[in-house]
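A single protein chain has been omitted from the complex, and every remaining protein chain is retained in its original position.
Moving on to chain A:
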């Protein structure tokens, strides 16, 4: 065997590693500097502290009032709670809606099939800001009153699409002869669905639901337009904090969110690898 170390391969791997550095250095910086005790300049290391974490979790600290946010942690907790509420309800609703359309399109013959395919792709290719303002105009003109309910409705409109696409991909990999066999062996439609179809598409449905949950938790643009005054979600709350000024607590909040994202992503990818 001839071992070839060409300049091109060397260039590619140096470039690739630099790319990974570019992706991970900013994330790493947040984490490291969230333990920095310097209250004035967050990027000059002064010493190790848990104070910012103590602040966001409501423990007493020795920091004086001036270095802290005037906002209480209540707002932060409220935003987290709102985000979780919205994400859980949205995930449930959009998983049902998206999976129904995916099953209908894949397993039935009907005239409007292409219309439904296009309809389900539309929210994905629509810039967030457009959907945000369209929903805002709609909710306000029909007197919905902005709040958690409008955020939930708004998220369901585009997250159903994401679920639809993930589940459709799963169904298209699937062998439909199993369903035929079930029907041939005398199972009725519901039994076939419960005992054959559902277990087969389950990984796709779970994947779609997880994706919907993550995107709902993270959505900023659409939520920004359709959330009321008292119903901010976590991303909208942080956006507001950032616009008012950069304070070290945000580092700690961001790091907690990072850990949360890493856990979800790892669980998701672990499940995917087990499926294979």
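Some points to look at:
What we mean here is this: contacts are C-beta pairs under 8 Å (C-beta built on N, C-alpha and C of every residue); 3 or more make two chains touch, one makes a residue touch a chain; residues count from 1.
One rule holds in what follows: contacts and distances are computed from a predicted model.
The UniProt record for the undisplayed chain lists the protein name "Spermidine/putrescine ABC transporter, permease protein", from the options "ATP synthase subunit b", "Ger(X)C family germination protein", "Spermidine/putrescine ABC transporter, permease protein" or "Nitrogen fixation protein NifU".
Checked against the full complex, the candidates A:169, A:200 or A:257 give a single residue touching the omitted chain, namely A:257. Taking the complete complex into account, A:133 is the one of A:133, A:174 or A:200 that touches the chain left out.
The chain that is not drawn here is touched, among residues A:103, A:171 or A:209, by A:103.
Within the entire complex, the positions of chain A that touch the omitted partner chain are 9, 11-13, 15-16, 19-20, 22-24, 26-27, 29-30, 33, 41-44, 96-98, 100-101, 103-104, 108, 110, 116, 119, 122-123, 125-131, 133-138, 141, 153-154, 156-158, 160, 189, 214, 217-218, 220-221, 225, 235, 238-239, 242-243, 246, 250-251, 254, 257-258, 261-262, 264-265, 268-269.
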